[in-house]
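The other protein chains are all here in position, but one chain of the complex has been omitted.
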Amino acid sequence: MGTILKTEAATMQFGGLTAVDHVDMEIQAGEVHALLGPNGAGKTTLFNMISGIYTPTSGKVIFQGNDISKKRSFEVAALGIGRTFQNILLFDDLSACDNVMIGRHLKTKQPLVESIFCTPRIRREEKNARQRSLELLDYVNLGADAEKKAGSLPYGKKRLLEIARALALEPSMLLLDEPAAGMNPSESVELMEIIRKIRDDGVTVLIVEHNMRVAMGISDVVTVLNHGQKIAEGVPEVVQHDPAVIEAYLGKGGAAQ
Amino acid sequence: MNIFIQCVINGVALGAVYTIMALSYTILFGTLKIANFAQGDIYMIGMLLGFTFYVTASMPFVVALILAVIITAAVLLLIERAIYRPILKVSSMYLFIATIGMATFLRNAAQLVFGSESYSFPHLFGSDPIQITESLSIIPQNIVIIVVCVILVVALFLFMRKTKTGLAMSAVSMNPFAASLMGVNYSQITTITYTIAAAMAAIAGVFTGPLYNVSTTVGATLGLKALIAAVMGGFGNSAGAIVGGMILGLVEALGSTYISSAYKDAFAFIMLLIILFLRPQGILGRKSVSKV
Partner (left out) sequence: MKKVKTRTKIIIAIVLLLAIIIPVFTRENRYYMDVFIMLGIYVILGASMNLLIGYSGQISLGTAGFYGIGAYASVLLVMEANMPFLVGLIFAVVLCFLIGYVLGFPATKLNFIFLGLSTAGLNTIIQLIITNSEFTGGASGITGIPSVKLFGEPMTKLQYYYMTLIFVLIVLFICYRIVNSKTGRALMAIKGNPIAASAMGININRYKLLVFAIVSAMGGLAGVLYAFNIRYIQAEAFTTNMSFKILTMGIIGGMGDLGGGVLGSLVAGALPEFLRDLSKYQMTIYGLLIVLVLRFMPKGIVHPIQIGLDKLEQAITGALAKRKAAKAKKKEG
């Protein structure tokens, strides 16, 4: 399948602070790739650099052969990278279905002038968008909540709704920022199944996750960051026993225990 | 050459007025992220009160000044408590619109009270220009306003850097949530910030009374231009307010002499548009990075 996303010496500085420091990372198409590391390791910053919310201070982000380092968030989305947010950014006042329909933005062909005249194509596109959105809600087991306001959903469902909305872009790659945060064990299991399903449908998944059970359970490859630098990479079983990783998580001396 | 120097002198005096007003916007925006569009009309209220106490009631100037400052601050604090604070809870955009509404209300309500005539405010040190050379002169009141501006800038700087309250205000401006965790009383800081903003506007109003005709419409354009000066300098940045205020004063003084006096009021807006195109964060402003 080959590489879908590559960072080359990606660096992000805020004032004097280097949040991400020369990170080289390669993600193979069709994999679930996890990004791990203690708090403040730079995982979310790296996500924001990939998805165009931040422009890297130096280095490159290459997606499907194109340099996307300087692209803005909506351009990155158009190229096929969907994402969710650590602190859940849904449109709370709109229904779950409307949220997903907003995700269909780029796939809905409704030029403004045509919209004003309400041509048959506009009606057809609207119907398609709604139907596809309902399918996606079913896909993440939220079919019954389609007409509920996003803001009224419980935490775990909000996370799933964000995934459905990101999938509405029909992305070739999906970035999930701590999707299991705030979920109970049974919800986490459901989430893991959904992520596997997404991968099996051909979407590459890059995931930031604190919950080690989830991260190790679903990922094919793991990259570990600490203080903005990459300290380990490989299959979960190996990385788990890497002394540098254990030290990063448990501190010096932790490795000895 | 003399004309040019004369323009610069006038420009600095005008810039001093803009600077004081720009600072009064900036302290509100910098600390509380609130743009009070009615600030120019608060200035107008200060001027009218100063005029009432000093001229109509023949009080000593210092007493009139202090009374004007206190009452103006009380008016703004009342507005803040009764109107602004509850609206801010709904949306900051609604609050901005409400301040625009408040500006219109204050200006027109004041007109109902004071009438639409304009009055002249006696100069404190006489209105005869002081001759510097044969063709260069400066009105004493212009010297007064420049001195007042310098005093206010220094006082504000010392207050923000050296007092506990000033530091607390800086903390609130950086992160209100973290500041409240550190024990800063947000409500109290809000009150102090509004008081300073109102006091500065009122002081500017009383001291510029002799330079402009005292009327209810005096604050509208001046307030708008001072806000532009603050935005040009980098909104929320005190040094930016000073730079923006001075540049605007100089551009207006030079522009109305060398380009066109009919378009004097347009210079500020043209400069604003140019700056928004070239450097949207303002001359001294920093680009903000939003955290996700």
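So that you can tell them apart, the chains are marked A and B in the order they are listed, and the count of residues begins at 1 in each.
By our rule, a contact is a pair of C-beta atoms (placed from the backbone, for glycine too) under 8 Å apart; a residue touches a chain by one contact, two chains touch by 3 or more.
Here the structure is a predicted model, which is why all the values come from computation and not from measurement.
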Subject >> Which displayed chains the unshown chain touches >> reply: A, B
Original post:
Which listed residue, A:G42, A:G103 or A:G228, touches the chain dropped from view?
Top reply: A:G103
Subject >> Listed residues B:F61, B:F125 or B:Y263, member touching the removed chain >> reply: B:Y263
Subject >> Positions on chain B where the hidden chain makes contact >> reply: 35, 37, 82-83, 86-87, 90-91, 93-98, 100-109, 111-112, 224, 227-228, 231, 235, 262-263, 265-266, 268-270, 272-273, 276-277, 280, 290, 292
Subject >> Residues belonging to chain A that touch the chain removed from view >> reply: 51-53, 72-74, 77-78, 82-83, 85, 89-94, 98, 101-103, 105-106, 108, 110, 112, 115-118, 122-123, 125-126, 129, 165-166, 168-169
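Just so we're on the same page, only the chains that are shown with their structure count from here on.
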Subject >> Geometric centre distance via CA averages, chain B-chain A, whole Å >> reply: 47
